[in-house]
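One protein chain omitted, others in place.
Showing chain A:
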Amino acid sequence: MQMSVPSRQFDQTQADGPVLALSGITKTFPGVKALDGVSLELFPGQVTALIGENGAGKSTIVKTLTGIYQPDAGTITLAGQPVRFATAQDAARAGITAIHQETVLFDELTVAENIFIGHAPRTRLGLIDWPTLRSRAREILTRIDADLDPDTPLRELGIASKHLVAIARALSVDARVVVMDEPTAALSHKEIEELYELVDRLKAEGRAILFISHKFDEVFRIADRYTVFRDGTHVGSGLMSEVCEADLVRMMVGRDVDQIFPDRVHNPGEDVLQVVGYSHPTEFADIGFTLRQGEILGFYGLVGAGRSEVMQALFGITRPSKGVVKIGGQIKVIRSPADAVENGIVYVPEDRGRQGAVIGLPIFQNVTLPSLRRTSKNGFLRLAEEFALARQYTERLDLRAASLDQDVGNLSGGNQQKVVIAKWLATRPRVIILDEPTKGIDIGSKAAVHAFMAELAAEGLSVIMVSSEIPEVLGMSDRVIVMREGLIAAELEGGDLTPETLVRHAAGIGAAAETTAGDRA
């Protein structure tokens, strides 16, 4: 059967010129100029890194070149021809495909159906040609070394496998231009390496790749060219070989940024939170730890190690099956987030879009939502108090917003995160749990979040930080708990805290761990 997966070399006749060029692109939303005359060029067989802080216009340009947004001004040229993408289908037909931060896949469909949705091979009668669809799906999956059964329903896969499906989907349309929007955000080290190999393969096939990432090591590892945006304008582009990290950072933020973590004195007070024998039927077992006042306790582990699940149980989202939580020495039963907030435990979730800010409500109402009892009188709202409370905390976090009455949905991701943190600080909590607090946040905001965490701990707040970034874990934590497969693998402190020990315990490299890790695979 000659149903080979498309992997032909693209026409390299104009190998020197860009395959896709956007120039003078301007896009305005009510109240914001998201893009102001920016340009972007993508070359066949090369990876172009798009770099910029949150709100710099990266997502907007991606949506423009994939036909989701129509630019107000500017031109798009594809292989030398001016084009207009009126719809996302137009862009897809022109060979432009995107793997988004949160790729839209369908949980109820199988892997193969997800790969070919919208362009399934047809029989002569116009019906879906299932045997071809399955075999082609299998071919693509083999090509990217994804060990997945095409007939598995997507909902049974983990986030990393879903990502592979998204990549397979991108390859199935024979894309000339592949946009990868923070593709490594949810992946483990091993998976990231596999992704790099895949990108190299795509390059070799002559595809142009636009790679969006906040991680500089990644950008230097994989990109050939760069383009930097700042506040919706084009700041610079060129070859990666001609810049250093400091240059990029300067272009990105318009100033030099101190990347060193804040100096902290580890001076913990009394025990604030004690967790003993905490277990969940499927997610974690026998979790025990103590959190002291003014301490930052890091939780490190691979994706799926059960860290977020433990935190969500502490916050009352899921019910543990066993175990005791003591707050200030007293046993507390937390059945809902409302209970958790009353007991001084708050949680900044990783999934900002769904669980973080209430999109549709204005900023000030988001901030005061859990504190209404304090700003109101006898159950009736007092707007002046609400604005005052919201202002106090949002300004402290240096929120960038047009007004406090603005819908949080119009803010960039980093600023939405600030609103969520402001919301919790306004409740004057004892324990704040931050789940991947700087994931997908640009370097400028990252430093601000880190400084702020240090400040909170110094003021006596106890912080739990779930993080998958080793420099962050090492730079911020007083102690670190490493989780692996739902269990605590190690508790590390002081001299034991090194990148090697973290990775070793997280991956279960060591005599005792070998067997269980093998079972899992």
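Just so we're on the same page, contacts are C-beta pairs under 8 Å (C-beta built on N, C-alpha and C of every residue); 3 or more make two chains touch, one makes a residue touch a chain; residues count from 1.
FYI, contacts and distances are computed from a predicted model.
Trainee: As a check of understanding, state which of "Phenylacetate-CoA oxygenase", "Autoinducer 2 import system permease protein LsrD", "Cytochrome c oxidase subunit 1" or "NADH-quinone oxidoreductase subunit M" is the UniProt name of the chain not shown.
Mentor: "Autoinducer 2 import system permease protein LsrD"
Trainee: Thinking of the whole complex, not just what is shown, which of A:P44, A:P268 or A:G356 touches the missing chain?
Mentor: Of the listed residues, the one touching the omitted chain is A:G356.
Trainee: Consider the whole complex, including the chain that is not shown, and state which of A:A170, A:I212, A:A401 or A:A489 touches that chain.
Mentor: Selected residue, touching the omitted chain: A:A401.
Trainee: For the chain left off this view, which of A:L372, A:I470, A:A490 or A:V503 is in contact with it?
Mentor: Of the listed residues, the one touching the omitted chain is A:L372.
Trainee: Of A:A137, A:L389 or A:I421, which sits in contact with the chain we cannot see?
Mentor: A:L389
Trainee: Which one, A:A73, A:A204, A:C244 or A:A338, makes contact with the chain that was left out?
Mentor: Result: among the candidates, A:A338 touches the missing chain.
Trainee: Name, in rising order, the residues on chain A that touch the hidden chain in the full complex.
Mentor: 315, 317, 336-338, 340-342, 347, 349, 354-361, 364-366, 369-370, 372-373, 376, 379-381, 383-384, 387-389, 391-392, 394-406, 423, 427
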